[in-house]
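With one protein chain removed, the remaining protein chains of the complex are shown where they sit.
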Amino acid sequence: MKETMTIPKDTLLSLYRTMVRIRRCEEQLARSYAAGTITGACHTYVGEEAVATGVCAHLRDDDAVFSTHRGHGHALAKGVPPRELVAELFGRATGCSGGRGGSMHLFSPEVGMMGTSGIVGPCILQATGAGYSFQLKETDQVGVAFFGDGAVSNGAFHEGLNMATIWDLPVLFVCENNMYATEVAFKDSARNTDVAGRAAGYGLHAEAVDGNDVVAVYEAASAAVARARQGGGPSLIECRTYRTRPHAEGMRDGGYRSQQEIDSWKARDPITAFSRRVVDDGAVTAADLQTIDDAIVAEITEAVAFATDSPWPDPATVADHIYGGVAS
Amino acid sequence: MKETMTIPKDTLLSLYRTMVRIRRCEEQLARSYAAGTITGACHTYVGEEAVATGVCAHLRDDDAVFSTHRGHGHALAKGVPPRELVAELFGRATGCSGGRGGSMHLFSPEVGMMGTSGIVGPCILQATGAGYSFQLKETDQVGVAFFGDGAVSNGAFHEGLNMATIWDLPVLFVCENNMYATEVAFKDSARNTDVAGRAAGYGLHAEAVDGNDVVAVYEAASAAVARARQGGGPSLIECRTYRTRPHAEGMRDGGYRSQQEIDSWKARDPITAFSRRVVDDGAVTAADLQTIDDAIVAEITEAVAFATDSPWPDPATVADHIYGGVAS
Amino acid sequence: MSEREISYTEAAREALTAAMERDPTIFVLGEGIGERGGNFNTTLGLYERFGPRRLRDTPICERGFVGLCTGAAMTGTRPVVDFMFIDFILDSVGELTNQIAKIQYMSGGRLKMPVLLRGCVGIGGGAATHHSGSYYPLFLNVPGFRVVVPTTPYDAKGLMSTALRSDDPVLFLEHKSLLNVRGPVPEEEYQIPFGQAQVCRQGTTVTVVAIGPLVPKSLAACDTLAAEGISVEVIDPRTLAPLDLDTILTSVRKTGRLLVADESFGPCGVGAEIAAQVMAQGFDDLAAPVRRLNGVHTPTPYSPPLEAAVVPSMDQVAAAVRDLAAE
Partner (left out) sequence: MSEREISYTEAAREALTAAMERDPTIFVLGEGIGERGGNFNTTLGLYERFGPRRLRDTPICERGFVGLCTGAAMTGTRPVVDFMFIDFILDSVGELTNQIAKIQYMSGGRLKMPVLLRGCVGIGGGAATHHSGSYYPLFLNVPGFRVVVPTTPYDAKGLMSTALRSDDPVLFLEHKSLLNVRGPVPEEEYQIPFGQAQVCRQGTTVTVVAIGPLVPKSLAACDTLAAEGISVEVIDPRTLAPLDLDTILTSVRKTGRLLVADESFGPCGVGAEIAAQVMAQGFDDLAAPVRRLNGVHTPTPYSPPLEAAVVPSMDQVAAAVRDLAAE
């Protein structure tokens, strides 16, 4: 676990808040799924919170994030309020996608959450495209793709990294290497599982970090985002992490992986490790963290109430917005 | 240029014969194109003859070759008679694809020429699939893909190499790096143009050779094919070479590349270099080569006559063979 | 027919198992189809029996492994791609359209293309827009494919068995809502030929050609309609390519009225094709225009009330039949 003393207290607390927000929200969604309140798939981010948190801490609302089936954490870290996420999974009109999307289609362009995708791969290309826009428009915005180890063996990885590199686009590729794609182990999908090493082969900046160490992610992302903003081109950060719940709610957890492996990663929980560390370092107090914990509990409780009380979308609107029409 | 003395005289003559056959046949096709006898596209292999020749020298009829838009050389090296190639480009019923294919769709499964493709990429995957068949059936056959530098930035390269590697398939990937895809330079399509180096990143055997040196190609392919036959898994050979004619007949040659560059590669002509070398080495005599030259001239003359005299396909057959039906 | 009842998925799996026993060149590719036995249990228990080479878990590279199957089929094996959700097929449309569909033709029949492509289609359960597609019109438009849409366990087994003997590429499309439906299925192997529709119920007033889940919905509407004096003939084409037009025309000769009920999209869809063919060959038999009932032409929304609004219901079938009977 990296040193925390160089990071301002506010930032440390903010990192903590985001991680706890994701965790509590995910736990709630898992309960709601079990209760039948969520009808579609629900892939939680539990265990991986440090990644989205460490990266999105450097992003502005006008930076564009593109994500995956496992996108709740990215959405929350990018600034989607929990109530809009919960309402979306509850299928309500107040959800961030108006109930049209559910877990795998989260859209909040207002805060730069440009969508999660139920198909593996496209987010890599779309972030590259956002980078293309930003370079063409000569802004200092950044496109960011989050994706799993499963996407590494997909053609989109190859084509996206290559285009971002040759055109020096302001893009950050964040690979969440949690060692499995559904129940298929990454080591069975690739002979060489060193994602950062392979990415470097394209000619971009690439490094691997401990994805359960929010400070490590934060620092790597800091450099990468700054480089992108300054015209220094794309980077890839491989975050080695683990999901401690099943691939999706309702699925089995073991079988393809040992209980021992799961337990060993639970022991490296990113939130526990970080809170122990910042308190030990004397950067913050246990009371500071407790205040946040309490606020988040209240926030999630409110989010569920909000979602529960929200109206269903009107079936009469079901075919709206397929087309945008001609621009003026 | 590599030593030739370790290679039997018969083999040297056979390598020479294949290269000259390709060259003379291509020159003929270029003339026929200019004369309007060939209606579709025609991408010649002039300058790259050493690659197909050196690789296919190790292949049996039951090894499976998959190729590209620039596939005449592969077809001839794999054993398609020139008359069937010429007839195909002339659109005749006697062509290797019955006139249905033309230059970019050459099928001769009888000699293991499993098709050329007008679409960049698929041959890589199909050769991998042939490897899958051969492994499953526990034969010692090999699947071979020829493809250009242009295919390296395509997702098929990434997905195909990866699958062949993780499953240890008997496949040989031959990248013909001629530095351009149409008029786009490889260095503008990839920051890292070291194809062999990048391939090694997948975990397979990979090496780069002088693609204008038939002996170098021959030796690299010898090891790779033997490895594949023995269950040692896939290999990639990057052959650095150059096409000395335009991308396709009828297109401009310069503009995107300098005359000086073209001339410098013409000076390294694979046939001239090889014939000088084998004679210098004392492995064969100039008269041996002349005998072959004469035979090839006769062969190509006969091929054109055959094609010219061949019947057109019957339009009544135009919709035959779309379906094969249910196997018994 | 045996009285034993098993599920649609079990029935298809029985056919696959028998074929794999018989033919060592059959292998299955997909994500989680090995030890895990498939997201929908399509290969449950087969890994233990046939091992990793014949039940091969893949990386997430749909284009890649469809391309691999192309080359495999050309060299004497019979690949089965288990896409899980058929939506994942879309990254491989280039391989399908330009390679798989064309190679028998381009090689003048010297190469065969026995590739079976299977996956779960359709809307339901909040699967949302990336896991709810059907796509069969594409595979009808492109020459070279066989397209199979079984609706009963009996048909799932018999058509799967035929598909696994076919030398042509076959799309085997299993609607979500049918996977767990149970019905009588013989234990032994049998084949149902492609291109033979099933008349599921005889009637005289209106013909309904129903696709996939619209078959049970249409059948469910029949009794009410019968009570109203509307006698419905329900036809399940079972395969869309080849299409058994004769059975449809014979029915229309009797009823003079045809509804094509299909969850998938209307424009350039199956209903359009059937309507055009029936008009072309049975114009004088038609007492009213051929009508189409389709899912709403929109991406599939997630929220339950929105999802319900895009799928044709039994009530909508009944209403469409009533309207047609009254025309």
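By written order: A, B and C. Residues from 1 in each chain.
The working rule: a contact is a pair of C-beta atoms (placed from the backbone, for glycine too) under 8 Å apart; a residue touches a chain by one contact, two chains touch by 3 or more.
Bear in mind the structure is a predicted one, so any value in this text is a computation, not a measurement.
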Neighbouring displayed chains - absent chain, whole complex: A, B, C
Residue in contact with the excluded chain [from A:Gly143, A:Gly201 or A:Pro270]: A:Gly143
Full-complex contact with the absent chain, from B:Thr4, B:Ser67 or B:Asn154: B:Asn154
Contacting the left-out chain in the complete assembly, out of C:Asn41, C:Thr298 or C:Gln316: C:Thr298
Contacting the left-out chain in the complete assembly, out of B:Gly54, B:Gly71 or B:Gly91: B:Gly91
Missing-chain contacts mapped onto chain A: 64, 66, 97-98, 100-101, 105, 107, 109-110, 114-115, 117-119, 121-122, 124-137, 141, 143, 155-156, 158-160, 162-163, 166-167, 320-327
Where the unshown chain meets chain B, residue by residue: 38-41, 91-92, 95, 97, 99-105, 117-121, 150-151, 153-155, 181-184, 188-190, 255-256, 312-313, 315, 317-319, 322
For chain C, the residues touching the chain missing from this view: 62-63, 87, 90-91, 93-94, 97-98, 101-102, 105-106, 129-130, 133, 137-138, 140-144, 241, 265, 267-273, 275-276, 279-280, 283, 288-292, 297-299
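The rule we apply is simple: only the chains that are shown with their structure count from here on.
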Centre distance in Å when chain A and chain B are each reduced to the mean of their C-alpha atoms: 46
Geometric centre distance via CA averages, chain C-chain B, whole Å: 41
Set of chain C residues in contact with two or more other chains: 58-59, 61, 63-64
Junction residues of chain B, two or more chains touched: 155-156, 158-159, 162, 166
